[in-house]
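To keep things clear, I will list the structure first and then write my remarks on it.
Other chains of the complex are left out, but the ones given are in their true place.
Order of writing sets the labels: A and B. Residues in every chain begin at 1.
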């Protein structure tokens, strides 16, 4: 290693990366800071983690710009499936754990009150300029275990609670990149405050309590191409007070209390995603979200087929809407909704499920959305994978079920609803909203 | 190389990577398996291929999770153009072959009946868990030559047949990644059975008989950002029995018997792609494909301008439809179709070409699609590149041609067709389908 700004954690003389990668990386960062101490000539560095199991017992503190931390393998495997295999079968498994360039988060958040203390990587810097261009690429952060949360869950590994976070960015930052990473069994995958020009691209973030949380405020960022699915009690993508957010080309699978939840977000896009969820409230625009484009998304709601999780839900009933909007001047155009209904499990009983709900606000434009609502096929399975595939691939002709494709609440007015349901499928006050029904197919 | 899980093929003591990279990689995999032999502590490894020509005479067998195989160059160049340059001009060419980190597939599939025997990389593992997180990144797999297939093709290099496959995944797998790769002159680029959470992103897969085949069944995967074009007789993207597939942001060029062909696929998205083809049947939803969103795609059909391929087609006539749908409850929203027609070459002669065809099924929603149909400009060329560009860029005012923008066959009913053609352009039974015509522009 003749150049000074390339570090391989397995070659660094301080600490033992397999025992505590946190100590090693912090020591490397300290070395960078000592060598790049002026205000000029601070190119940063790259820290390389070859594939290996790296226990992390000390939190990594990042307060320098232009640091890249890179592995050679996102290393995801399903810990959720493994932890729901009877223990006497574990000996027959090829492997028990995620892999790749893998950080094993051995922090103990139960000893602290601060959420950020449970983060493997903690990024913060005050003053100017904002910390810039920190990049995380192609390694795995594994929270290892969920824990008993007092809820009575028989298998504590299914709680999605452990107080651990993968990457926590506490201060305003610019042009960060998180790409090709794997996150698993963390209560929070990525938590970022006050983002600008952030890229979260092409990651695998699953079996985490929450996947991506963009807190505080932010602008001009993108969340793209990610494979994601949060726990039944958490956010898959959450953002608040954000302008110019582009959420696109993600494939989001269950569970997730919500797939995409926006609060006070404006002038942003949720387009061209594939979303699958087991509960209503898949996409929530709340707290006066405004001027958001929701288009070309495929949203599938069906029922949990996997036995260990079938007692779970997110507490919302079938009148909540798969897409719920409290806010003004949003455009909901050209989305496909697949609603798969178990008539006997409707909440409240006998309810007509709602697909798009305008809960409050005004001036929303809802056009050319197509809703397909069918009765569920029976069947559940022991294997999350085979049960889901079976449910997805049912291709016999399914019985159609009545739904409210658009419900406009009294607290939402001056909206325009076009070609998003027949006259019978839409519930609204036509004296305060504009409306054109989808033409009706002549009766068979 | 002080860390054990990083392998450079040029430094491995067993075999000669330039003579048989297969022997070298298999030896490395064997080393990994011996060192990581328990069920715990199996992070996998990365195998690095610096740019070079690596002959492969032994198939690589992958049966471990968390293996990354990485090069430094996708190395595509057009072998098709080169093999159609007269041999006496070859001496003047800067280079004859693809490059980068390049695997030269020197297998001889003619000696075997098994398709998978012709694969450079063969991935299979039985038992649990499914093999996970194998990653292929940024190298080239070159099938070298196509061969005489008995069809009478004068130049055997134009047959797209040689029995070779780049990557063949035979068993159910999870969270695989294929990114930044180059595939060229293979009969099958990527063939994967039973995929879950698969990423095929940002690759260059061209001049292959077939590019991507997702066989068996699968779920929750993405095929994104690829530059692709198959042979005249093959699939560019094929998937069967898949749920939750996201095919988006691809730029697919000719030839390809089809650009995207789905069979028994449900609840998936084909959105936001740019597709260009020389034959009808560009996008085919078959075998009861249901609840698929096809939106925001640009689909261009024009005529083969390159002399060596002008005698080829895919056997479909102009009544087949550029987009053909056999299935239920699909949403076809907001697509643009450019149909460029040679009136004298129409099949059957004098036919009115069909753009969107609902061949069978019911409940499809077709809205806001725009069709532009013009007469072709004459001209063909010796160079595939210049001929295509000339054809694409014709900007003089083109003569409009009559087409059927939507044909609803008798076997497809209960569909809704909105703003996707004028009354004259749509052929359907209005007693069993819903309809609203695009308003007519007043006559000039």
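By definition in this document, a residue touches a chain if its C-beta (ideal position, glycine included) is under 8 Å from a C-beta of that chain, and two chains touch if they have at least 3 such contacts.
It should be emphasised that the depicted structure is a prediction, and the values quoted were computed from it without experimental measurement.
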{"item": "Oligomeric copy total, full assembly; chains in place: 2", "value": "3"}
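The rule we apply is simple: only the chains that are shown with their structure count from here on.
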{"item": "Chain A residues touching chain B - in the complex, by the definition given at the top", "value": "8, 10-11, 50-53, 72-78, 81-82, 85, 89-102, 180, 182, 202, 204, 206, 225, 227, 249, 251, 253, 272-274, 276, 295-298, 300, 333-336, 338, 368, 370, 372, 374, 385, 388-389, 391-395, 397, 400, 419, 438-442, 444"}
{"item": "Chain B - residues contacting chain A, complex", "value": "2-6, 39-46, 65-68, 70, 125, 127-133, 135, 172, 174-175, 177, 179, 196-197, 199, 201, 217-222, 224-225, 241-246, 248-249, 264, 266-269, 271-272, 288, 290-293, 295-296, 328-329, 331, 333-334, 363, 365, 367-368, 413-416, 418, 430-436"}
